[in-house]
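The structure's right below; bear with me while I get my questions together.
For this view, one protein chain was removed and the others were kept in their places.
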Amino acid sequence: MAADTGTAVAPILAAEHVSLRFGGVRALTEVSFEVRRGEVFSIIGPNGAGKTSMVNCISGRYRPTEGRIRFDGADITRVPTRKRAAVGIGRTFQNLALFGHMTVLDNIMVGRHHLLKHGFWTGMPYWLGGAQQEEIRHRREVEEIIDFLEIQHVRKATAGTLSYGLRKRVELARAVALKPKLILLDEPMAGMNLEEKEDMARFILDLNEEWGMTVLMIEHDMGVVMDISHRVMVLDFGRKIAEGTPEAVLADPHVRRAYLGEADEVVHDLDEPVTA
Amino acid sequence: MDWSLLLQLTLNGLIVGALYGVVAMSFVLIYKASQVVNFAQGEFLLVGAWVCWWMLTEWQLPFWAGFLFTLAFMTLFGIILQVVVLRPLIGEPVISVIMATIGLGIFFQALMKWIFGVFAKPFPPIFTTERINLLGLEVQTVYLLSLGISVLIMAGFAWFFTASKHGLAMRATAFDQQVAQSLGVSVPKVFAMSWAISAVVSAVAGVVVGVVNGVSSALSFYGIKVFPAVILGGLDSVVGAVLGGLIVGVLENWAQYLDANWLNWGNMYSIAPFYALILILLVKPYGLFGTKNIERV
Amino acid sequence: QPIPLGHLMDLSGGTSDVGTPFAQGVNDTFAWVNKTRNGVAGRSVNVLAHDYGYQAPRAVSQYQAWSRDRVVGIMGWGTADTEALVRFVTRDRIPYVSGSYSAALTDAAGKSGRQGVEATPYNFFYGPSYSDALRAMLQWAADDWKAKGKPGRPKYVHMGANHPYPNSPKAAGEALAQELGFDVLSPVTFALTPGDYTAQCLTLKNQGANYAYLGNTAGSNISVLRACQTAGVDVQFLGNVWGMDENAMKAAGTAADGVVFPVRTAAVWGAQAPGMANVQAISRISDAAGTAYRPVHYVAGICSAMLMVEAMETAAANGGQVTGERIRDGFYARKDWIPKGFEGVCVPSTFTANDHRGQLNVTLYRSRVAGDTSQGSVKDLVAAGTIKLEPVTTVALPRKAEWLGW
Amino acid sequence: MSAALQMTASSALLEVNNIEVVYNDVILVLRGLSLSVPQGKIVALLGANGAGKSTTLKAISGLLKTEEGAVTRGEIRFGGDRIDGIDPHVIVRRGIFQVMEGRRIISDMTCLENLRLGAFIRSDKEVTRDIEMVYSYFPRLKERTGLAGYLSGGEQQMLAIGRALMARPKLILMDEPSMGLSPLLVKEVFGIIRKLNEDLGITILLVEQNARMALSVASYGYVMEQGKVVLDGTAEALASNEDVKEFYLGGHGAERKSFRNLKSYKRRKRWL
Partner (left out) sequence: MPSLAPAGDYRSSYREDMTIFLTRNSRIGLLIGIVLVACAPLALGRYELGLLINIGFLGIAALGLNILVGFTGQISIGHAAFFGFGAFMSAWLHERWHIPVVFCIPLAGIATALIGLVFGAPAARLKGLYLAIATLAAQFILEDFFARAQWFTGGVAGRITEPFELFGWRADREESYLYVVLAAVIVMYAFAANLMRTRDGRALVAVRDHYLSAEVMGVNLAYYRTLSFGIASFYAGVGGALYAHYLLFVSVEAFNILFSIQFLGMVIIGGLGSIMGSLMGAAFMVLLPEVVQVGADALAGGAIDRALKLGSSISFLREMAVGLAIILFLIFEPNGIVHRWQLIKAYWKLYPYSH
């Protein structure tokens, strides 16, 4: 399963000794890792380990207290959040963060924000000045994303009334609309049943393999993590305790203790033979 | 520099400011329970003052009886308002509720003028010694009394919100009504309680101001004065409200001093608190004591 | 076919405390004229009354509605709105009797050459102008100072809101005060609404003012009076003509004791005068029982309205049309004009095409309040003598050309 | 029809009979749903996203009212009394407590205050003791003294469950308690759920996506689709049902399909 991504390729993302403190709480301590171009990279770890905090540092919500984050070779530690979309980072949120009163379509169109050029000066006289053309052009691309994620039937629905699973999908669509090089997914499968997880897994794989996006994912479902990630990092109490291929990481006794608990029925799922 | 005048002005500011503080507290109470900014706060003062005045002059009740009646009336008033107007709005966006309080304000302002006329009416004399000399400043006895009341009310509020379970329930309701309900909190009851308390406390202030200046619809201006006070303190802080009130009171008086001696613009007394408000917000977006929103994704 | 006449009232705004009795006087008068005199020249007067809440823009918008309805004249109210409407009424030739006695409205031909003062050929009012009334009070004050034999120069201060009405006599008063040997202090501002004005009073006390002009209406003036009483300010207040009346004396209690202010009728309610019977008849229009006490502004409202009535009658005389122009000329038709049947109540006025200063004799009264006023009606309090209007003096001002329009 | 109705009414603590739920007067979400929860048991409610599971729970707890939803047909009985249409805060006092989807802790209060609020309906003296009990279930909550809003997702979930315990309810409605929890904690939480049921005798209606876990603790289960129950039976029976295995448990027997090899085809069985 291991990725064909050799180390020769420069990593798309590199965290260097990132630490993050909130008052007395040490959310992250000296975390370093690299995400290679084109891979699916997962972060796992117990609740409160600092996974979301790490993603927040990458997407700019939080600024690391110490350390640096490089993206595509450039240091983005101090780049403001709003500029990271243009840099090429998109994300979804652990607790849904859609624009509840907008339609699904508009939600996704907001994802195009940094790609659109026409502001209010030219937007107000819509028919003159090309705003209309631009809208149509992007609408076409957005429809492709909608098709891909199979949410055609709700494109005009108000996002706030959708069921949980659909909202998650819309959120993914919105992140994809950004045309990111790296997409950060914070527990994309939480709250989904098996079937939906399967769908979501398929979307993620497609994004990765066909749309060419690098994926950084936080997920608690070990089945998913095992199956679709190339490499896994484990955080515990804000520190990196392991990194490597899924198999290697899950075999690590430290990880088993901290994250999965002693080998018993929870883990036996993962130990089952996988029909390939 | 005229130190004795400045001292007197400061003292005067503190005394009036304490009253602002009382009104600000009752304002904060509603905010804490429902995130609603009550634009009818001034009208609560007004209604309370008129009712008390009515009891004292038309029914010739002794002050204490009229005052107690007023408090009872205002309790009822707050509850009825809540039941009739605000309960149907539970679950609606906060701005709708705010707008409803604006509607209430407009309504009661006009209603009071309609019933009681537009002329300021004096209270009968209540205290045998009408004023007391405090560090060279002649102060009305009621004002001093109100100072005592403010301290009491403030202590009561502080206890209520941190130690009592109803205080907690109120905060929970403000945060998320659905969650509060799921915990067994009756949102309507919480609101009724907060409106009743708020109405009563404002009425106390209304009566005090009425005794000092006479009752007129201008009393409702306290409802506006309270904004700089609560913002300075932070919308959801009881202690902040009182401090904010005191600051605004002193500020007005100092502004008057500045104006009379140097600027001669003639408007600083009334406008200075608003400049202060803007300045404070630029430095501290949540006022001096307000709690910051939690921004976590 | 009735004659349309506009009537702008303030029953709900910043000056409604005095606006209400005044408007009542005006309305009752026209109703009385319609009832007992069969209107003007056989046509009833259709008074279109509008409460504009003392907001000039609303007055202007109402005026525009009326100008479409072709009113022949307007009974107006405030300074801000009257001054804003000057151009309009001049253009539309609509005589306008205001409750504003701003001196700027008296320069009928615009000959004063003062900056910002326009010709006001259609504006009239009943009473001495604010400036002239203040001049009279200042002269009295100068005499008073001398009579009391106090040392040094007296200090004078102008108090009032930043609003055209209190501002109107400010410059004129300060100039004359200077001339009369007062030290003029920087003015004190307080809003047109009641409130706590302790800070202002403390300043006043600190500055050591001896004479203070109260430019606002009763409602806010009493707040100042009470606050200054509490603060122990020792100052002689000079009230504006709208600044003091029986209601205010009741509301302010002993704080109002001693305020000197102009009264622009020859008699107050309850006094003996030949014209009083008619005044009482008018009062009964809105008070059938005849028990109400009418404050000075009510009576002034009657006199103002009667000027309009008689000017309209003059216009209609000899089969004439009741047009704006002819009504205006009606104001010029008499000298020392007292509306018929109101002798001893209304004070004589004289208007000329160049000079709309109708009155230059200013009668000053002093308010006397002895004891608690919170219980009992104004009527009772006056009857019991707790509230008294005490005549002080009448000052005859010269008709100085340089005071025209100022 | 289903086994739900065969279960005798006498032993059922909660009974939902043929209810219909409409949002905003127009959107029909539940279409004649029935289920029953026997006293002292754990019952699982499974179903796809949007099937109406949360709506069912909200209908029971009365919280539907706060979302412009209404039960337009059918009845809900708790301990024999009808509770549909009753205000949510009254229902809590009767002994039904809902742990809502998405945790919903009060983020500008501390953990302790959240827990104390859980006990809002109680006025006995044992609140402090129960707080200690909650801390013994979730020790890490004791260490977090700051505002609850800064807790991690999992910590918030613990707090939400702890808060429910504070009310000492007869019936807890749990909406996806394992969402966002690490495997270790999922195990813990289910352990706790089982313990609550066994030690304290609390009846639980459990909505879960983690069907495997849910069926392992539940004694009976329902499967919902499009607002109706399409399948029900004992936990064992469901666990061995082929369709349930295929769509909810994800394995035929001991095998598990890899998420990687599902690509391009779409299997989707619908009962309706």
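Letters A, B, C and D mark the chains as written, and numbering starts fresh at 1 in each.
Note that in this section contacts are C-beta pairs under 8 Å (C-beta built on N, C-alpha and C of every residue); 3 or more make two chains touch, one makes a residue touch a chain.
Computed from a predicted structure; not experimentally measured.
Enquirer: Just to verify: which one of A:Arg78, A:Lys156 or A:His254 makes contact with the chain not shown?
Expert: Looking across A:Arg78, A:Lys156 or A:His254, the contact with the absent chain belongs to A:Lys156.
Enquirer: Write down which of A:Pro11, A:Gly111, A:Gly165 or A:Gly238 is the residue touching the left-out chain.
Expert: A:Gly111
Enquirer: Which listed residue (B:Gly66, B:Pro228 or B:Gly245) would be found touching the missing chain in the intact complex?
Expert: Candidates B:Gly66, B:Pro228 or B:Gly245; residue touching the omitted chain: B:Pro228.
Enquirer: List every residue of subunit B that touches the chain not included in the displayed model.
Expert: Interface residues of subunit B facing the absent chain: 31, 35, 37, 39, 85, 88-89, 92-93, 95-100, 102-111, 113-114, 224, 227-228, 230-231, 235, 265, 267, 270-271, 274-275, 277-278, 281-282, 285-287, 290, 293, 295, 297.
Enquirer: So that we can see where the missing chain sits, which residues of subunit A does it touch?
Expert: Contacting residues on subunit A, toward the hidden partner: 59-61, 81-86, 90-91, 93, 97-102, 106, 109-114, 116, 118-120, 123-126, 131-132, 135-136, 139-140, 143, 153-154, 156-157, 162, 174, 178.
Enquirer: Contacts of subunit C with the missing chain: which residues?
Expert: With respect to the unshown chain, the touching residues of subunit C are 11-12, 20, 23-24, 49, 51, 53-58, 60-61, 64-65, 68, 80, 83-84, 87-88, 162-164, 167.
Throughout what follows, only the chains that are shown with their structure count from here on.
Enquirer: Check every other chain and keep only those touching both subunit A and subunit B; list them.
Expert: D
Enquirer: When I count C-beta pairs in contact, which pair ends up with more: B-C or A-D?
Expert: Greater number of contacting C-beta pairs: A-D.
Enquirer: Which integer distance in Å separates the CA centroid of subunit A from that of subunit D?
Expert: 28
Enquirer: Starting from the mean Cα coordinates of subunit B and subunit D, work out the distance between those two points in Å.
Expert: 45
Enquirer: By residue number and range, which residues of subunit A touch two or more other chains?
Expert: 52, 94-95
Enquirer: Going by the contact rule already set, what residues in subunit C reach two or more other chains?
Expert: none
Enquirer: Mind listing the subunit D positions that touch subunit B in their complex?
Expert: On the subunit D side, the touching residues are 61-63, 66-68, 87-90, 92-93, 97-98, 100, 104-109, 113, 116-121, 147, 149-150, 163, 167.
Enquirer: List the residues on subunit D that touch subunit A in their complex, please.
Expert: 23, 27, 46-50, 54, 101-102, 140, 146, 150-155, 157, 176, 179-188, 209, 211-212, 216, 247-251, 254-264, 268
Enquirer: Which of the residues in subunit B come into contact with subunit C in the complex?
Expert: Residue list for subunit B touching subunit C: 2, 5, 8-9, 12-13, 16, 57, 60, 113, 117-125, 130-131, 137-140, 209, 212-214, 216, 218-219, 221, 252-253, 256-257, 259-260, 264, 266-267, 269-270.
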